[in-house]
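Only a single protein chain was left out; the remaining protein chains are all shown in position.
The first chain written gets the first letter, and so on, giving A and B; residue counts start at 1 in each chain.
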Amino acid sequence: MSREEHIREFATAALAEGRVDYFIGWQQGYNSSEVIPVFIRDAAEVEQLVWNPLCHHNLVTFLKRNMPDPPDAKIGVCVKGCDSRTLVALLQEELVDKDKLYVVGVPCDGIVDRRKLEKEFAAEMVAIEFPERGKVVVTTRLGETQEFAQDAVLLDVCRLCRYPNPVYADDTAGPLETEPDRKHTQPDWTDIADYENFSDDDKQAVLEQIYSTCIRCFACINVCPVCYCWDRCVNRSRQPELVSQKVGAKENLLFQMIHMMHVAGRCPSCGACDRACPVEIPLYLLHRKMNKEIYDMFGFEPGTSLDEKPVFQTFRIEDEFGD
Amino acid sequence: MTIKYLQADRLPAFLEYLAEDARVVAPFKRYGVVQFEPWSSGKDVELDVLLAKQSPKEYIFLQTQTYLKFGYRMEDPETSAPDGPGSDDAASEGEGAAKKAEPDESPTVGIPHETVHVEPILEAQTQVIFGCRPCDARGFVQTDNVFGGYGGFYYDPLYNARREVTTILAVTCREPRSTCFCTAIGGSPAGTEGVDALFTQVEGGFVAEALTEKGEAALAYEGLADAGAAQTDAAAAVKEEAIPKVDMPFELEGIRDNLHDNIEGQQWHHLAMRCISCGTCTYVCPNCYCFSINDQIVETEGERYRVWDNCFNPMYTEETSGHNPRAQKSNRFRNRFSHKFWYYPDKYDSLLCSGCGRCIMHCPTRIDIREVLRVMGSPAPEPEPAAAPATGEGKEA
Partner (left out) sequence: MAEETRDQGAENATATTEAGTAGATGEATGSPDTRRVKIIGIVCNWCSYAGADTAGVGRFKQPANLRLVRVPCTGRIDPLFALKAFEKGADGVLISGCHPGDCHYSEGNYYARRKFELMERMIHHLGIPQERFKWTWVSASEGARWQQVVTDFVAGVESLGPRQGRAL
């Protein structure tokens, strides 16, 4: 049975048995080059659920405060490894009711970077198919087709992934993927290495360039599962205006840094924010660095164990930082 | 009106010519991302990719616009000038809000007192937007209604000062996207609404048709030749081929009435489920125009600015009392589409959509306006059960 079939089977059972009011998964978008989240309320509709390397959304964001509709719904949700870590982060803080959740874990061998593919063509992509594992075939509106090796077009966070299997799940959609040896290997932070080696002036110049394109749409904030203050967010405060509502490079970077520092210790670098940004701001430059430093400081990887607390919500007297 | 031909390799020279009197704005690709930016010599305009990430609306309707600077001053009538400041600033046409010092009848005359000194700010640099699409231009026509005094409602000097000095040179869409739907709502890949001159790419260059006086002025460049019959025929053929390539995903007729009838429909909840309530669709839309006004004050100096706002912001309708009529996401979701295809048409006799499809392309979960209009712009399938929206009563019909 394929993972897709497993997911459909679990969803059918959960809906038919009334264990959930709706089941969140992925379905094809307006054409096969896009995948979107889907909310299945009727077991007859489970055929819409798909699983393929375009299923990039972190569905845990739909469990945040103010998202469930109706608010007290029992919800089934699919999670990849990275997604499950954000769910664990929410559970560590007791922000989601475990008893209202049914979690289907989906082991994952990597999500394809649709934007990388998009840049290979001037014409619009209208179909992305996976005829066999490891192969990606793109078709454009003009009829051109091109094949890519999946490994060559993976998201950067997937290339460097240490948690291909969900760390938390009630049921798992198929056999586990091979785990990297986390006990004996360090995480790979080479994706930010180039930026880290820039001089201070170059860093400032790059950030100014990048953050002058930000339109303050809040897509990154809202799509993030561990960013849950919503209407009470310091970034939205008008009375007092703590963060300027003006949209300029300095203000935008301040806005983003506040978000990053506030999710520190709970963000696993799932990359949902990078993918949500309409102007393709490389947010990973911030959150990957943040997680690198957190790993260096504590050896901590956010959202991996229910027994832990996020590192900034706790302390040890023996901590040795600073003077 | 004039029809000219611009050889493809003369495009930089043409832009150079336009840049002598105006700032030129065009789409450019930077790190694979296409955006409208000011042109400078040596930059190559991007026309192969159909749409820039955003529309060019931010060049007329600035995302952040400081329009007043103010400060407190102590005025000593013995030494102060008789009138208030800045009202003869040449840039403030008409609506300059410069306040004068207290009139002579005030009881504080003769006593040193604090006044507010206000200085309006309005810059409107002459500019040419080259390389946008007909849907982008149509967006301006729709925002013109809102800001231009249509129906006697509201006249915005800030918007109009920039609008008046902007020339829009649009380029016909040879290869529309699958997300385009301009033709379904009265537009076209070769549309002319809001366009000063329309450029159509043909073999070797562009056929440029002036449509307004501003367009004529832009095409007065010596490096343009008069278009020959073969070229105008070629342009007509490009347009004819492009139009049927745009999908017609719904029937416009009846949408407004059906949106009205479906206002309590439970389907709004289902359609809104994957919405994350950000503002992406609003900000990339050529037509959305909501804004908020803030004051930023440091001790005795401050500025008042306006900045884009979006109706998906959870706080958008939060009132001073704390009450929020659209606290629920599905209500905010319903509002956006109803505004564009029902409330705005009622007031301004036009739709508030160009069919560009950017909202679909950039929505993080690809909410599809076409799907929403097909479902909620159709007559309701059956009488709805008399349940209030989302009170936690289990499954809907």
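By definition in this document, a residue touches a chain if its C-beta (ideal position, glycine included) is under 8 Å from a C-beta of that chain, and two chains touch if they have at least 3 such contacts.
This structure is a prediction, so every number in the text was calculated from the model and none was measured.
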Contacting the left-out chain in the complete assembly, out of A:N58, A:T213 or A:T304: A:T213
Residue among A:C55, A:A169, A:A264 or A:I281 touching the omitted chain: A:A264
Touching residues (missing chain, whole complex) on subunit A: 196, 198-213, 215, 234, 242-244, 246-251, 253-254, 257-258, 260-262, 264, 286, 289-290, 293-294, 297, 311-312, 315-317, 319, 321-323
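In this text, only the chains that are shown with their structure count from here on.
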Between subunit A and subunit B, centroid-to-centroid distance (C-alpha), Å: 31
List of subunit A residues in touch with subunit B within their complex: 21-22, 29-31, 34, 36-39, 41, 57, 61-62, 66-67, 69-73, 115, 118-119, 122-124, 126, 141-142, 213, 215-219, 221-223, 230-231, 236, 238, 241, 244-248, 275-276, 278-280
Touching residues (chain side subunit B, partner subunit A) in the complex: 31-33, 35, 48-50, 53-54, 63-64, 175, 177-179, 269-270, 272-274, 276-280, 282-284, 292, 294, 296, 305, 307-308, 310, 313-315, 318, 328-330, 360, 362, 364-366, 368, 370, 390-396
